[in-house]
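First, the structure itself, so that you have it in front of you.
Missing here: one protein chain of the complex. Every other protein chain is in place.
Right after this comes chain A.
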Amino acid sequence: MTREVVCDLDGVAVLRDGSAWFIRYDAGAHQIAMREDGISAEEAALAMSGPEGAVEVLFALQQRLIAAGINPYAANAPE
């Protein structure tokens, strides 16, 4: 299986791999830092609702990553 882009919000994309959902985004400020992280189906739906929902998902995701000891601002995916 490969990750398929389900929704491209022109800067943030929601991807699907079977039943698993992912969000692809630039987590960097002055420096580009592309990431792909797993999200729930509910979060995927929220992210696909538009930029406001996508940012809400990214905030929650960042908190989860920090809690897991992962730097959410460092790249983990190719550009």
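Please note the rule applied: a residue touches a chain if its C-beta (ideal position, glycine included) is under 8 Å from a C-beta of that chain, and two chains touch if they have at least 3 such contacts; residues count from 1.
Note that contacts and distances are computed from a predicted model.
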item: Among "Nucleoside ABC transporter membrane protein", "Branched-chain amino acid transport system permease protein", "Peptidase M28 domain-containing protein" or "Protein with response regulator receiver domain", UniProt-listed name of the chain not shown; value: "Peptidase M28 domain-containing protein"
item: Touching residues on chain A - with respect to the absent chain; value: 9-12, 25-32, 51, 54-55, 58-59, 62, 64, 66-69, 72-73
